[in-house]
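Just one protein chain is left out here, and the rest sit where they should.
For clarity, chains are labelled A, B and C in written order, and residue numbers in each chain start from 1.
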Amino acid sequence: MGIVLGPNQYGKAENRVVRIYRETPRHEIHDLNVSSALRGDFDDAHIAGDQKQVLPTDTQKNTVFAFAKSEEVDQIEDFALTLARHFVDDIEPVTGSRIEIEEYAWDRIEIDGDRHDHSFVRRGRDVRTTVVTVDGTGADQQAWVVSGLRDLVVLKSTGSEFAGFLRDEFTTLAETHDRVMSTSLTVRWRYSVVAADWRTSYDEIRATLLERFATVHSLALQQTLYEMGKTVLERQHDVAEIRLSAPNIHHFVVDLERFGLDNPGEVFHAADRPYGLIQVAVLRDDGPDPGRAWEG
Amino acid sequence: MGIVLGPNQYGKAENRVVRIYRETPRHEIHDLNVSSALRGDFDDAHIAGDQKQVLPTDTQKNTVFAFAKSEEVDQIEDFALTLARHFVDDIEPVTGSRIEIEEYAWDRIEIDGDRHDHSFVRRGRDVRTTVVTVDGTGADQQAWVVSGLRDLVVLKSTGSEFAGFLRDEFTTLAETHDRVMSTSLTVRWRYSVVAADWRTSYDEIRATLLERFATVHSLALQQTLYEMGKTVLERQHDVAEIRLSAPNIHHFVVDLERFGLDNPGEVFHAADRPYGLIQVAVLRDDGPDPGRAWEG
Amino acid sequence: MGIVLGPNQYGKAENRVVRIYRETPRHEIHDLNVSSALRGDFDDAHIAGDQKQVLPTDTQKNTVFAFAKSEEVDQIEDFALTLARHFVDDIEPVTGSRIEIEEYAWDRIEIDGDRHDHSFVRRGRDVRTTVVTVDGTGADQQAWVVSGLRDLVVLKSTGSEFAGFLRDEFTTLAETHDRVMSTSLTVRWRYSVVAADWRTSYDEIRATLLERFATVHSLALQQTLYEMGKTVLERQHDVAEIRLSAPNIHHFVVDLERFGLDNPGEVFHAADRPYGLIQVAVLRDDGPDPGRAWEG
Partner (left out) sequence: MGIVLGPNQYGKAENRVVRIYRETPRHEIHDLNVSSALRGDFDDAHIAGDQKQVLPTDTQKNTVFAFAKSEEVDQIEDFALTLARHFVDDIEPVTGSRIEIEEYAWDRIEIDGDRHDHSFVRRGRDVRTTVVTVDGTGADQQAWVVSGLRDLVVLKSTGSEFAGFLRDEFTTLAETHDRVMSTSLTVRWRYSVVAADWRTSYDEIRATLLERFATVHSLALQQTLYEMGKTVLERQHDVAEIRLSAPNIHHFVVDLERFGLDNPGEVFHAADRPYGLIQVAVLRDDGPDPGRAWEG
């Protein structure tokens, strides 16, 4: 019997890069949170404490900030691909890398209908994400792009049922044909390509998710999520798979009869915990193998 | 020498009330976080453990939810006034109350330019707030309304300087005539009235804050905040005082010369801690006394 | 009518200072979060954008770190007094300052009963706090020390009642003579002195709070808090006033009768929101005036 080193990676997490493009008076802002992780033969670092193969996480940080100047950051997927390939191609011991980027959106401040040149206000709550994984060197190199969003909070005040469910001795839930349904979406989709108009794709997918959440008459959160995912795949030919994770943020109808008031779906208590949690993947049956795309 | 009971209050904090108006197919949503606190002669509860003067916090919660049905919640200031006066007027031992409400904004989901009837997405990050304090009964009763917002995150990528400051032996900061300035605003304003078109006032104040942040050429965050507050007072005659609390979210220019790159205000590291913290009040010199408006 | 600058202060918040004493192989660690705020005549900075009276927050940060070397940090109250007096005494435009410090406790890692010389593990959840305020210069200078703790989470599984309370039309709560009582304590006490053995005082007050929470048969959280505060004042002659803020973390007995099981106070749901919130001050009737001790 032996004890051996298993899978490992290391990097610099959460580099908070803000990149301003200011070639003209109309500035552009890109607000990113970049995390790098490197894979390779780091046995000596773990077993012998020998760092000669180890590019410091501090260097990774420096690289991220330097590349924010020398490379294009406009599309986070491309920026992540550039960083990921740099580490694998240019740093000898590195055989794989994983770059994760979050992007925070800003709107121009609007004054009397005019959008300001260099003053901004943070938009919305949801965050755009990407994870790029590059594995192998030279001709064998593979790359995967998994993009997504998180913290997109939605609610529909009708058009949602939950009935006809399985019952056992612990079932006390009443059936309902009209309830509030609310969730905070975390969605990630795996592309079958490594070059695309990522922003357009992102905008379309976000719009599709919202549209289908709104328009599907819901019989359960499972069905709603499946419909959302399916429609994304129908419309986005470069997406091979989509995964949705959605807490059911329970809105309980408050019993007001005790106080002589009726409450036909008007006053709710929004609960914190526990919450339902629904996790669904939808994919093409002929899509490419995910490889290491989903590895953490 | 004696040991005595000092100021005290008790209530139910963070009642998460969601109110749907559904008289027509076009639903309206109001998403609130309501906290109540009652003041009065509660000596016996503290000293003797006698609850006969104590309206349970559970009852306060029930009241909040029942009033969300029987009363109007459209304007959080009015809803808070209604609740605050109810507790003081109708519950005998209560001589004062403080109602704090946060409101979370939702947008209708937009599909091909149409805004949906009953499907919503959480808007923005900033939260609208109010604190209503009612003190005393009968003809002596007084009321104060302090409204505000929090988590309004703004950034300007130029138009901000910081120079000419005081120096001592610990001063190492370089002067700058062009920096990024960013903050997350917490603002509260005290009204001199207890009846108003609160929503219009809120919308105007929020717009003024953003406008002045954008347009004032900043020589320091202090000056920017003062200008923002002053303009609000100039435009809002019902506002007696405004208080701004603003972390200076430091965006440090990254030294890229080490890597042969120049960086004229293009690549920044957005830091977490420590942060500057600037707190400013601006007020009318002939405004009404604040009374208990600002008490916690 | 005029619009004027009101109360204001500025500083550097949350300097995360870790100080290691390593004169001997047995190292000592002090892990602090230090926030400074300066008051004075800063009208020009606000109104004219003139910084010549303004010591930068960056300088305040440097001062905190330099003082962590040159001054003693062992007692956070003394370290805060030293910093607060430095800013008022040595920086000409500064007429008042407020230093807030949080201290995070560490234990030595224990191996076979031996406590390690230089390896530590974070202790507990609760945080020790102090706020020192210095106002005025020269012979008129005043100072106040308000120390405390936060996040001290306690629970008693019996010995707590809540009955005999006031009822109105919204009261549905059942009386109980045996419930779980739990809270997360935030406590602050104002000293009547500016020199003391602060650590001993802190340890004794923390022990007293825990002891009284445990041993007082509770008829309500109000009474428990009052007894806790009163006993602290009885035992600590240098404490003029104590303020306790305590969420009632509700533990609801789960109805298991539906499933043929009795539940005599054995299975509870620990709820998040809403929560009761009880705020109580206890003070000496002949104590010194609080002055600016409690100002934020």
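Going forward, a residue touches a chain if its C-beta (ideal position, glycine included) is under 8 Å from a C-beta of that chain, and two chains touch if they have at least 3 such contacts.
It should be emphasised that the depicted structure is a prediction, and the values quoted were computed from it without experimental measurement.
The chain omitted from view is touched by exactly one of A:Asp74, A:Asp90, A:Asp107 or A:Asp151, namely A:Asp90. Of the candidate positions B:Asp41, B:Glu71 or B:Glu169, contact with the hidden chain is made by B:Glu169. Screening C:Ala48, C:Val121, C:Ala163 or C:Ala195 for touch with the missing chain picks out C:Val121.
Checked against the hidden chain, the listed residues A:Phe42, A:Phe79 or A:Phe268 yield one contact partner: A:Phe42.
Touching residues on chain B toward the chain that is not drawn are 169-170, 172, 258-259, 272-273. Interface residues of chain A facing the missing partner chain: 1-16, 35, 37, 42, 45-59, 61-63, 66, 90-91, 93, 162-168, 170-173, 218-220, 222-223, 225-226, 230, 233-234, 241, 243, 247-248, 273-286.
For chain C, the residues in touch with the chain missing from this view are 15-22, 27, 29, 31, 62, 65-66, 68-70, 106, 109-111, 116, 118-125, 152-159, 180, 210-211, 213-215, 251, 254, 256, 258-259, 261, 263-272.
Keep in mind that, in the parts below, only the chains that are shown with their structure count from here on.
A comparison of C-alpha centroids places B closest to the centre of the full protein.
Of all chains, A has its CA centroid at the greatest distance from the CA centroid of chain C.
If you average the Cα atoms of chain B and of chain C, the two centres end up 23 Å apart.
Between chain A and chain C the centroid-to-centroid distance comes to 38 Å (mean Cα coordinates, whole Å).
Chain A has residues 258-259, 272 in contact with two or more other chains.
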